[in-house]
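Here the complex is missing a single protein chain, while all its other protein chains stay put.
Letters are used for the chains, namely A, B and C, taken in the order the chains are written, and counting of residues starts over at 1 for each.
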Amino acid sequence: MNRLAVELPGLSLKNPIMPASGCFGFGREYAKFYDLSVLGAMMIKATTLDARFGNPTPRVAETPSGMLNAIGLQNPGVDYVLAEELPWLAQYDVPIIANIAGSTVEEYVEVAKRISKAPNVHALELNISCPNVKKGGIAFGTVPEIAAELTRAVKEESAVPVYVKLSPNVTNIVAMAKAVEQAGADGLTMINTLVGMRIDVKTAKPILANGTGGLSGPAIKPIAIRMIYEVSQAVSLPIIGMGGIQSAEDVIEFFYAGASAVAIGTANFIDPYVCPHIIHDLPPLLDELGIQHISECTGRSWNNGQTVYCGT
Amino acid sequence: MNRLAVELPGLSLKNPIMPASGCFGFGREYAKFYDLSVLGAMMIKATTLDARFGNPTPRVAETPSGMLNAIGLQNPGVDYVLAEELPWLAQYDVPIIANIAGSTVEEYVEVAKRISKAPNVHALELNISCPNVKKGGIAFGTVPEIAAELTRAVKEESAVPVYVKLSPNVTNIVAMAKAVEQAGADGLTMINTLVGMRIDVKTAKPILANGTGGLSGPAIKPIAIRMIYEVSQAVSLPIIGMGGIQSAEDVIEFFYAGASAVAIGTANFIDPYVCPHIIHDLPPLLDELGIQHISECTGRSWNNGQTVYCGT
Amino acid sequence: MKENMTIISNRQIATGIYELTLAGSLVQRMHTPGQFVHVKVGDREPLLRRPLSLCDINHEAGECTIIYRAEGAGTTLLSQKLPGDTVDVLGPLGNGFSVSALSSGQRALLVGGGIGVPPLYELAKQLVNKGVFVTIVLGFQTKDVVFYEERFASFGGTYVATVDGSYGMKGFVTDVIQHHALSFHVLYACGPKPMLRALANEFPHQDVYLSLEERMGCGVGACFACVCRVPHSETAYKKVCSDGPVFRAGEVVL
Partner (left out) sequence: MKENMTIISNRQIATGIYELTLAGSLVQRMHTPGQFVHVKVGDREPLLRRPLSLCDINHEAGECTIIYRAEGAGTTLLSQKLPGDTVDVLGPLGNGFSVSALSSGQRALLVGGGIGVPPLYELAKQLVNKGVFVTIVLGFQTKDVVFYEERFASFGGTYVATVDGSYGMKGFVTDVIQHHALSFHVLYACGPKPMLRALANEFPHQDVYLSLEERMGCGVGACFACVCRVPHSETAYKKVCSDGPVFRAGEVVL
């Protein structure tokens, strides 16, 4: 038995560790550090219909135990990803979760339709934190009805299961989760970044050229844990958790809160080897905790040790 | 000219530095470390109508660059505060901002009515992050209409200006700010804590007995800055900013974002002398930045150096 | 009340247990056994201070000693500090053990469990200086984490129990007390809550002082993080940091 193997809709993971979208490009850079086949899965950078340049620089700023980013969805467009990035990734034994983004429902649907047909794309991750240009720029992920509509539309055209990536910048995360569950989502990924800002004391101007940016890293971990704890008890979808994970202990904390797998974002920048290190550290930690299989950990903070999802 | 003096509704502050509510008790403990009269003002612990014991322990947990607390509004009740704490504080030359809390609009109003008559209470701070027991436990501070109703009711009965303390756990902080502005608030204080959680990897249980708690400290600073930046441009109320401030540089960052004064919470626990230290460090920092008066800093990140509030 | 104290030594004395000696002028303010210091270990991280009991106070040398278990982020970082490094110490804080509860010739029983043992050392020293006869009972999980037995033995009869029986008597401190039928005028204890509870229940009519642990924010009484309930009241409370950490048995709900 592989005690780290996890079964999720569309995904047979040899372990529950995957790099988070936007923090690992399309894998090429980290392939210089280690064999990507060791990863449970890989979430590739948000892909839109057409190539986008993104925001002006500076695009990142440091904060206490965290960082802000305002990359602005820079990516080479879905056709390039299909032609160049996904075929290159096919050399590795790693299922791809394609993170998709757009400015309109139609754009999401079109990207979903095309990218979900790639043989190594096993699931989609809907990045609903993007502004909806048809609804005055309000983010898809902040209004349950809008998120549900988007989920439904993408779900209809996707050839693979659809995970919806929840934004934490909402009053009621449970309402968001329920809305996308009812709209047919196969799973949830959470959390995306919190909107934050830093101002340079010397210039009195925001450090990011874009003004605001998304806060990630250890600073947001307690918020992610709380939201996963709440959502996992309210819906019956599996959750891929993320937000500040740096160690195997953090992974267990996310599982206990209610996650069935996890993604690692910012930590890759601090240590490019962080994913394989965590994968390596998990079995001895399970031993120490007296746990047979990692899936036993899911929801243990609230379900008294019953197994929620099990990958045997 | 006192280059740190700030004038706000109800408050003539010799400097814009004050301890945040709940992080300084009623001042007695820190009075052993320094003369409280050096402070610009003092926000006392949330006071309710009757004495409350609060939550079971553990009530605090550490997080990366932050902490969670679930004190649960422990306080001796408004009559005790009026009889014992406020008269004791009267020996110091420091205006008091009374943080008030409750489970119903009526409770808030009653506390406001009584406590606003104390001679050294110069303003109220409405802690609207409390659950409204008459509305199914939803926090007053998460629904604009409910917050507005509460503000209006308290404003009618208060003998002093009313500042509303905004909760960051909302989708649209600007909508909350506008709602309480229209309801007659004299000022805003922001931000309160973000709801978070930590789970003990050894026991698989939340570290806080209460489960979730409020996240404070440097980790939340970028969120506070972003919210103050947005709100200060959308309303014309003065803002007392807070959330992770540890240094004079942080104070300037809050002013640049749009604050007219600031409060220091968690940092008092790390260094009991932090408030006097910051007050001491501000004038040389203003020199370094070429700034005459601290009020010139308010909103400088968006208003190109025009003075917003000036305390002469 | 706050000083960057200099590390004189910081050495492992049992598995994961460290003895830290600090020098600084703050030592001259330290008098009462059972008081604690609130220690900021890293510059930025970890954020909060760590409460650690005074184990030995040496006014002549201007040094104090603390014994701690390296467990989480803060204490692990502390264990890596070297002589000459400084740590930011706030204290002494809290109300310690009442030495004046006993007079010369009377008998004290000191009971410590695990990392609750350290404050009893300064207590034993002060009691013996006063002419009080002390008996010491120390409980540990296992042999590897036993420390200071010989040092305590220089003050009076010292018994050790381990939960797994790998050293001393197998069992708990209460087993030792019963087995040897130890008697006392005043009992002082510090250790895990179940131990304190057992002692309070065992000696309901005697003079018992207990030192409590609670997670802390401020450490000075301002944040209400560390409260415990007072019997027969819905709202009354005591703060471990400023009213305690030492309480008379019965004073607070355990």
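Observations on the structure shown:
Here, contacts are C-beta pairs under 8 Å (C-beta built on N, C-alpha and C of every residue); 3 or more make two chains touch, one makes a residue touch a chain.
Only a predicted model underlies this, so the values are computations on that prediction, with no experimental measurement involved.
Shown chains touched by the undisplayed chain in the intact complex: A, C.
Of the listed residues A:Asn2, A:Ser37, A:Thr57 or A:Thr203, the one in contact with the hidden chain in the full complex is A:Thr57.
Checked against the full complex, the one of B:Pro64, B:Pro144, B:Gly187 or B:Gly241 touching the unshown chain is B:Pro64.
Within the whole complex, the absent chain has one touching residue among A:Phe24, A:Tyr163 or A:Trp302, and that is A:Phe24.
One of A:Ile71, A:Val111, A:Ile252 or A:Ile291 touches the chain omitted from the figure, and that residue is A:Ile71.
Against the chain not displayed here, chain A makes contact via residues 22-25, 28-30, 32-33, 45, 51-54, 57-67, 69, 71, 74, 76, 207, 217-218, 266, 268-273. Mapped onto chain C, the footprint of the missing chain covers residues 42-45, 77.
We adopt the following convention: only the chains that are shown with their structure count from here on.
Chain closest to the overall centre, judged by the mean of its C-alpha atoms against the mean of all protein C-alpha atoms: B. Using CA-based centroids throughout, the chain positioned farthest away from chain A is C. In whole angstrom, the spacing between the mean C-alpha positions of chain A and chain B is 34. Between the CA-based centres of chain B and chain C the separation comes to 36 Å, rounded to the whole angstrom. In chain C, the residues that touch at least two other chains are 44-45. Shown for chain A are the residues in touch with two or more other chains, namely 64-65.
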